[in-house]
Every structure is written in C-alpha cells, then in structure tokens.
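Note that one protein chain is taken out, while the other chains of the complex remain in position.
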Amino acid sequence: MKSISLEKIDKFFSSSGTWANRKAELHLSAGEIHAVIGENGAGKTTLMRILAGLTKPDSGSIAIDGRAVSFRSASDASRFGIGMVHQHFMTIPGFSAAENIVFGGEPRRCGIFIDRKACVDAAAKAIARFGFSIDPEKPADELTVGERQQVEILRLLYRDCEVLILDEPTSVLTEQEIRSLFSTLRGLKEEGKTIVIITHKIREVKEIADTVTVMRDGETVGEFPASAVSEQDLSGMMMGSGSLREHRPRFPAATGGEPVLELENLSLQARHHGVALLDGLSLAVRPGEIRGLCALSGNGLTELEDLLAGIVKPSSGRLRFFGAPYPRFRSAPWRFHGIAYVPSDRMRRGSCDSRTVTENFIALDRAAFFPRGILDGEAARKAASAAIRDFSIKAGPESLVEELSGGNIQKMILARELSDPPPALCILCEPTWGLDRASAEFVYDRILALREKGSAIVLLSSDIDEILTLSDRIAVLRKGRLAGSLPNGPEATREGLGSLMLGLSASPSPLAIGGGSNE
Amino acid sequence: MSKASRGRGGVLLFTIAAALASACLLLYLFSDSFADSLFLFFVAPLTNRYYLGNLVSSMVPLIVAGMGVAFAFESRNFNLGGEGQIYGGALVATLVALNLPEGSTFVVQLLSCSAAAAAGGLIGGLSGTLKRRLGVDELISSFLISSLAVLLVDFLVTGPFQDPASNFQTTRAIAASAAFPKIFPPSSLSTGLIIGLLASLAGKAVMDRTRFGFELRLCGANREFARYAGIDSGIYTLLPMALSGALHGLAGALMVFGSYYKVMRGFSSGIGWSAIAVSLIARNNPLALIPAAAFYAYLDSGSKSVMLGSDVSSEIVAIVQAVIFLLITATALPFAERLKMAGLTRVSSIGGKR
Partner (left out) sequence: MNWAGTTGTIAGNAIAAMTPLIFAALGGLFTELTGMLNIALEGLILIGAFFGIVAASMTQSLFAGLVAGSLAAAVLAWAYGSATIRLKANIFVTGLAANIFASGLTVVLSRQWFGTKSVVAFKIPELARPFAGLLGSIPFFGPALFSHTVLVYLSWFFVIAAAVIIRRTPLGMKIRATGANAEAVAASGFRPDAYRLIAIVLSGFFCGMAGVSLSLPLAAYVPNMSAGRGWIALVAIYLGAKSPGKIALACFIFALAESYSNYAQGLFRIPAEFILMIPYAATLIALVAGSLAKRAGKAKG
C-alpha cells in the first residue's frame, strides 16, 4: 500500500442531530506519521472510525492506491491492513497479555485446539520485535495503562497491520510512557508502517508527526507538513481565528457585594488512582457578574460541573454559597435556595425524553404542582404554556421531549431553571451546545437579562466564542488547574485564550498565571 | 424516536397476529376436526351466557394483577412473583373470611381483601427490600420467593387447612353470604367485575394524576434525571414492588369471593404469568388492561371450550401465551420497515415499557 485517501466524507448522526463530518478529507502516504488534530467535536474520531471500517460514511469515497474501496466492517478494513487503537482501551479482562495479542488469530494445534505455548511464543516474539517488555502471561487486568496500550498496538501488528490509527494515545499516559510510545512509533515508521494519531495536543504533533491534517466543525481545514506550521498557526486553525459573532457592548459589571459563590483552594482527587482532577481552584463570583470558565474537554470542566451541582464533594478546599457551606444536591429544592443549574448532559441529566414537555417542566418543583399529592393539571399546563411562549419553544405542552430538537430541549430546560424569580446563582454548562444561531442568540439574551437582574452566573463552556460573548471575567482551566484569569477586555482574544487552553507558552503570555489565585 | 413507538405498535400487532396464528396451528395439529375446533375456540366462548360470563369473570384477576405488573414495570422493576402473591393472597382472604364472625358481609369482604393485599404486599415488598438494600435482582428474587410461597400454600391447603369434609385438596368454603353476588347467571360473573373496572380507573388516576405515580414513572424512565430531581430511587423500588404484590394479593381475594369461594390446590396456577402477558400487551397502560385482559381471557376461554368439546388439552393456551411472551418485547422486527406501520399508534405519555 502506498497511499490512502478519503474524499468528501459526510457523516450525520441523527441521535445528536449534527454532521460529524462534512466533506472531510484525509490523504495518507506510506511510511509517515500523520497527525489529525482538532478540538473535541471536530470530527476526527468519526473520520478515523470510517477509515477503520467501524462506521460507514453517508457519502464520500475511500481509495487505496487509487482504487476505490468500501468497508462493510472492521474486518474488511483489517484485511487491507488498517486497524485502530481506541481511546478507551479494548483489552479483554480475564485474558492474559498474550491471549489479547493473538485474539482472533490464535495459533492452532490439530486445527481446532489452541496451541497455548505457541500463543505465548508468538506474543513474546512480537513483544521483543517491537522493543516492548511485557510479560506475555501476565493477566490483562494487572497491566499498567501504558502496557495495555502496547498490547493493543501489538494486536494490530500481530495481524500485519500496515496502517495503525491511534485515538488520543497520550491522554492517559505518563510522561515517560509517552516518550516510550513515541520511540515505538518512530521504530514502526522505520519499518514502513503508516501511523495516524488523533490528538488535540499541538506540542506532540510538532514533536512526532510528519504531516498534520487540521479539522474543525467536521471539515478539513488543511493539510500541512508538520515542519511548515507553527504551534500558533495550528492553534489558530483549530480554534478558528475570527469570531463569528460580534462582541456585545459590555455594560459595566456590578461591582461590590458579597460573593455569591466562592471556591477556596478546591481540589478533587480521582477515586481510583489519586490523579488530581481539580487542583487548587480559587474563584469568587459576585451578584450581577458572569464568570466564564473555559477549558478543552478532559481538563476538569466536567468535574467542576459535578462539584458545583453538589453531586460530588471536594477532596479538599471549600465551596461556599453566600458564605455558608454549599447546599447538597437537591437536599431541598435548589430553587428554594435560589440556585439554578443547567447541566451539560441535557438528555440524561437535564430531561426525560419519554415524557411530555409539561412533565419535564414540573418535575423539579413537584411540591408546587402536586398539592396534597394530586396533580394540578391546570396549573401545570398554564406554567408549561407560559414557558413555551416565553422562550419561543417550538412544541406544545403535550409534545414528547424526544420529538423536540436539541435547541428546543435546551430552551425548555432554561425555561425551567431561569424563570421568575431570578435565581441568586446560575450554573450554566454548555448552554448553547448544538443549538442553531437563532436559539443561541435567544439564550444569550436571557442570560444577559438575568445578569441585569443581579444573578451571579457561572458559565462553564468549551466554546470560546460563547465565553467571549457573555463573560465579564474569564478563567481558563487546564489539567484541572487555573491556567489564567482575566477580565473580558481587549486582552481577551481567541488566540490568547486558545493558547491558555492548549498550554502553549511559546510567547510568555501576560495572561498566564502559575497556580490558583484569588483575583 | 416516535419511530420507536410506532415500531412497538407494529410489534404488538405482529404478536397478536402470531398468537392467533399459532392458536390455529395448534388446533390444526392436535384436533380431530379442525373446523369444529376452530368454532369451539373462536366462536363458542361468545355464544352463550355461561361461557361469556365466565370469560368476563376471568378478566377481573387479570386486570387487577395486571395492574400490579404494570406499576412494577413502570418503575423499571420486574415482579415475577405473581403466582405466589395471588395464591397466598387468596388463602389469606379465605382464612380471614372463615374465621370472622358472620357479621356484616361488607366488613368481612373488606377485611379479607385488605388482609390479602397486605400479604401480597409483604411478599412483593420483600423482593423490593432485597433489591434496595442489597442490590439483589428483584426479578429472580420475586420468582424464587413466590415459588416458595406457592409450595407453602400447597402445604397449608392440603394440610392444616384442608377441608375435612371434602375429597378434593381444598380448604373449606367461605360462607355463601360472604361471596360477591352473581350478576350474570349461570356464569360465575359477579360484582367483582365492578371492583376490577374501578381498579383500572383508579390505577390510571394514580399513575397519571398523583405525585406518587409521577415520581414512580420518572424513576423508571430516566433514573439519573429522577435523581437530579431529588427523587429517592430506593423508595421507588420498594413501593412499586410492594404495591404490585398487594394488587396480586387482592386479585387472589377477588377470585375467591367472585368465583371459587375456596382455595383448591393449584387454583391460581398460571394467572400470574397471564397477568404479565396482559400487562405487556397493554404496555402498562391501566385502561388498556381491560381490552388486553379481554383478549387474553378470550384465548383462555377458547382453549377451555376446545378442551371440553374435543380432545385437545387446554394447555394449548400456554403455548399461545409463550408465543406472546416471545415476541411482545421485541424491539427490532426485521421486516418492520417494509410493513408501513404509519398511523398505527397514537403516541401516549404512559404507554410502553422501555
């Protein structure tokens, strides 16, 4: 195989109502390390899954050495020597390393029995050949994370894979394991294998890749030799260099007043392996202020959401609401406390898709709508209809939520959380994710209106434009730490924030700060 | 995803068609005269008062127990213990009735039925507690506890509570005055029918219009959202199982007061499974239980009629029931797209076990 190209790939997912790939392209040459880079949701994994035969494109073509091919399944692709190592490892627990490596192609004795010794030998040979040092008879459950990844790579190599696709391979590795992986990849390249790495880590791309393809919003932005682009160029292409929306005129934020929400040196340890998911966060949010917190996915935004939602307790540090300990999750209706929470997972945590709009609307305030245990249908319907009118939701009170578009579901959730009286604290997580332009504008208007009324608003979002449009003050999270904190003034640019989120510090940024601090 | 609801409507139609087709096939294979047995199965149950009345009478426990199944299903719990709960409830009701002084009929009936419901509720609640506290799968535990209960009641009926004056394995009969009055002689259809219909309406009201029903259904539909809304899913494991058991116990009591007046060994055999089939057909909608129970009772009645009129055994209804069970929870009929099932289902908020 000399070259592979994917052309004009389209892929639509009806479950999320989005185009994961739109005329996406990729061109691979034999014997290169090719990085596919982009933000989360850019479509990288979907495109690679199509190449690996795990998903079928809606339209577009795949050509190997100029000849068009189509894959009906992963085994078709593997017949062409294409294989994928997934982000969430697929080692088989209960099998040994050797059994994992040779799975599906076990050496046989007399045709129907597995030759166990040959399995171990074949695995040991592969392990040695590629310079690893795993004990082939060790159970997969006892392997380290790095070793598990090696087993997955070996499984592909054992089946004579020529094109190895690695999805975010370094996301769970230690520094040392990353070094080791890169040297392995270089070795494989020497042997003529083609490596594709899906990543969002620009630094690594520059370090290991020969060629880079940048994707954004499901499209291929461009393809470049890695040496010909700078980190800033890549960051700009990944994030998009221009803002698509005008910045709103900023009204001066209300100053003074006691902080509504305070984070004091907050840390959160992971349950199983002591990794710090959040580390030493300190923040304060005052009434009438919108505090935007942005980060790439996997850098602590989700954990912070769970903390602010009261679902998880911090391992250390303090979380305070009006100076008092933060109320437990739904210990009393949060509206009673005056906290509104719009979850990022609107389908699982935010709504119940098999129920009607009205039922979803009243679900959080049952005491009010079920006086003495019986449903007050009139009140429920009136409230739901008012919310529908108020937030221009394209649905009737009796429509099932599963029939609504993502935008309308989000509006329904906002209507439920943000209706009068205005809550003292609003926690909004990815509030316009997946929404069309008009709905997003509508939501922004509502959020700004709440700010006028004096609510303190915490906005957690990985959408830089959204952060820039709404925030009074911006904080950037990276690897669970506060990477930067600044007012939303002239210094707050896409590039600057992007750099902070990606951890680039090629030019010492006046925005970056070392650790947690109270601004 | 209203395609899913439409798909379920298609599955229901297909299942009913398959059930009827298999009934015909069984009659063809096992009866001497296919034409005669077709008549006996499909037509005879509707032709005279005796058969028709008994058909309607047999709907009553199916509706009440079916509602028990539905409440459990709606909260994503599986009550597989209906057999034991019905049987146990029936025995408790009989014993209470036999041991109360012959006073006000209404009081006797009320107390017996309440006791039966309590007994069933305890059995069901036990499974619910095991799941809530220990995470024991309620499907298996309810089945096992029920199997134990059935054996225990068998023992009690043929042992300590055996009617000494009878040759059959049965308890003594309740006083004739305590029984529900008949409304459609010569069949055994009694005023129990009214209770059954009222139960269906009450069940619908509770499910749709009460906070309890709302929270129960929410727990079943989306556990995480229910948690977010502050609903304790542990309670909504225990309560639905207990309620389900109680309704089954009540169904047993209604059978005693309406038709049987005593508990014979094995008298409730199979009704627990039938109630599950009925609830699955009705897709947990308490009102739809009435036509679903009618359909099922019709099949059952037909098979009994065939048994009396020819030499086919009445167990063919079990085979038909098995066909229903096999297909009714299918979510992916291979040819569903080709059969245009548009307009077949009015999507309702309550219907459908996911």
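Each chain gets a letter, A and B, in the order it is written, and its residues are counted from 1.
Methods note: a contact is a pair of C-beta atoms (placed from the backbone, for glycine too) under 8 Å apart; a residue touches a chain by one contact, two chains touch by 3 or more.
All of these numbers come straight from a predicted model, not from anything done at the bench.
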Pick out which of A:G94, A:P225 or A:G257 touches the chain that's been left out of the picture. A:G94
Name, in rising order, the residues on chain A that touch the hidden chain in the full complex. 54, 73-75, 78, 84, 86, 90-95, 99, 103-104, 106, 108, 112-114, 116, 155
Since one chain has been left out of the picture, which residues of chain B touch it in the full complex? 26, 30, 78, 80, 130, 134-137, 139-141, 144-145, 147-148, 151-152, 154-155, 159, 273, 276, 280, 311-313, 315-319, 321-334
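The definition used in the following text is that only the chains that are shown with their structure count from here on.
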Find the geometric centre of each of chain A and chain B from their Cα atoms only, then give the gap between the two centres in Å, rounded to an integer. 48
In the complex formed with chain A, which residues of chain B make contact? 1-2, 208-212, 214-215, 217-218, 221-222, 224-230, 347, 349, 352, 354
Any idea which chain A residues touch chain B in the complex? 329-330, 333, 343, 348-356, 359, 363-364, 366, 370, 373-375, 377, 398, 400, 402-403
